[in-house]
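Everything on this sheet refers to the single structure shown next.
Complex shown without one protein chain; remaining protein chains in place.
Entry: subunit A
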Amino acid sequence: MLPGRDWRGPGDPPDNAEPARPPRSYVYICCAPHGRVGVSTTARLLSDYFIASRRGFVGFDADPHEPDYAPRFSGRVRNVDLSSTQGQIAMIDRLLVPDGEAKIVDLWSRSYDRFFTLIQDIGFVEEARGKNIEPVILFHADPSQASPSAAYTLANALPTVETLLTYNEGAAPFGEQLQDRLAVYPPHRRLKIGALDTLVGRALEPVDLSLSYFLLDPPLDMSLVVRAGLKSWLIPIFAQFRAFEMRRALEEATWLL
């Protein structure tokens, strides 16, 4: 380059710029120590939230026997068996790719202990942070006695990982004592998935129903009541996801200091 000439464009870094960090990626781990408490629903909702906001994501369904999440997003969500080393590699090595895309894990309840033991043993969180990847746990509460203690065990094991106490009022109802029951959990931020009317809930079942496309262009053959019910269920959930992202973005914005 000739002296005095600078071929850099306005977007190029100055000479003394620090090496660029990879873009921040989030790994959302949807989990519960017990089955049928709405974990796959949350993974599905998160996936549709990213599609609706025109962003990519990579998903993993860790139930090798009866996957519910993977068939809904074929091509984007991979079915893995965490009882095998190959399955662990397929998922965990991919979670650690710093490509800025969200990663969503639908953790099968029977793989819950194995997965969290593994990620502690291999230093997953430290490795992720080194690559600007932030794990977030969506721990699904349920009315069983063991659920709060499992949440405390996880919080103690991974104290630096943000956990959202997720409660699905349809899949794992707490009833009228909701606030009292949630109060015995660790003081995590909360994510509420509302209950759906049975009829409206049935509309969610077809594997080919995309909630993101539903919001943009509801199918005409769907009942108006069902459409309205689904929409009023989805909007506050997506608003919570958006609020989470905005809060994290603000917390990371050093220019506000």
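Everything below uses one rule, namely that a contact is a pair of C-beta atoms (placed from the backbone, for glycine too) under 8 Å apart; a residue touches a chain by one contact, two chains touch by 3 or more; residues count from 1.
One rule holds for everything that comes next: contacts and distances are computed from a predicted model.
*Asks:* Leaving aside the chains on screen, match the unshown one to its UniProt name from "ABC transporter permease", "O-phosphoserine sulfhydrylase", "Small basic protein" or "CobQ/CobB/MinD/ParA nucleotide binding domain-containing protein".
*Replies:* "CobQ/CobB/MinD/ParA nucleotide binding domain-containing protein"
*Asks:* Using the definition of touch stated at the top, determine which of A:P71, A:G123, A:G194 or A:P236 touches the missing chain.
*Replies:* Of all options in A:P71, A:G123, A:G194 or A:P236, contact with the hidden chain holds for A:G123.
*Asks:* For the chain left out of this view, which of A:I29, A:I92, A:I137 or A:I193 touches it?
*Replies:* Looking across A:I29, A:I92, A:I137 or A:I193, the contact with the absent chain belongs to A:I92.
*Asks:* In the full complex, which bits of subunit A touch the chain not displayed? Write them out.
*Replies:* Touch set of subunit A with respect to the missing chain: 85-86, 88-89, 92-93, 96, 118, 121-124, 127.
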